[in-house]
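Below you will find the structure I want to go over with you.
Here the complex is missing one protein chain, while the rest keep their positions.
And now, chain A:
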Amino acid sequence: MFCSKEEAVAMETELLRDYGFGRQQLTEMLGHACATAITQVFPLASLEKRQPTVLVACGPDQNGCVGLACARHLRVFEYIPTVFIPKRSSDALHQDLRLQCERMDLPFLSYLPTEVQLINEAYNLVVDAVLGPETELASVGEPFTGVLQTLRGLKAPIASLDIPSGWDADESSSDGISPALLVSLMTPKRCALSFSGAHFLAGRFLPFDLQRKYELNLPKFSGTDAVVQL
């Protein structure tokens, strides 16, 4: 079930090229599913602050796109998400999703405070959609290194989408971000083998023969659920 970076990329390419899916579609379904997982682990009633505030940090690539869609669905689910985009993206889909969040009146942070206390006090939870498995870790520089450092120091719980930002998709990490919730997209990555928090799988759209081809052996989703707990 746990796949490598290459397999994950190959699967996504097949979905887009051979199965007729569009990036917008997949991103929407994944964002919606991630929001659903978040509501299961951090239900509204369980949040401690007066307002159900959530900070959603979105990087410039596909991971960030899923984060933006997730933020919008969290708003529909009555959370109060604030979006933080460390670096503008040149990706058209990212720009569209960002616009949708703006039109939904989601507030945007122009910078991330380095004082973690400010974040801990303002937000019940931080959604980490900064870096995904496709990121070349060696090339990661500012502002991301700063953001990751801040995230590492947080007391507020973190929900990471696909892989915790800064982790290598194929290996476990000892000094990276330690999220309370990991939502794997389509299939868990190898690094998740060492993950010890709450682990959910999103992406209930994978065609059966694709699952068989990559020998994914995914668990069954129940009913009409968009996520399954691993």
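Throughout what follows, a residue touches a chain if its C-beta (ideal position, glycine included) is under 8 Å from a C-beta of that chain, and two chains touch if they have at least 3 such contacts; residues count from 1.
In the analysis below, contacts and distances are computed from a predicted model.
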item	value
Hidden chain of the complex, named as in its UniProt record, picked from "Protein odr-4 homolog", "Voltage-gated potassium channel regulatory subunit KCNF1", "Organic solute carrier partner 1" or "NAD(P)H-hydrate epimerase"	"NAD(P)H-hydrate epimerase"
Of A:T36, A:N63 or A:S160, the one touching the omitted chain in the full complex	A:T36
Candidate in contact with the missing chain, chosen from A:K87, A:R152 or A:R204	A:R204
Residue ranges of chain A at the interface with the undisplayed chain	18-22, 24-25, 28-29, 32, 35-36, 39, 75-77, 96, 99-100, 103-105, 204-205, 207-209, 221, 223-224
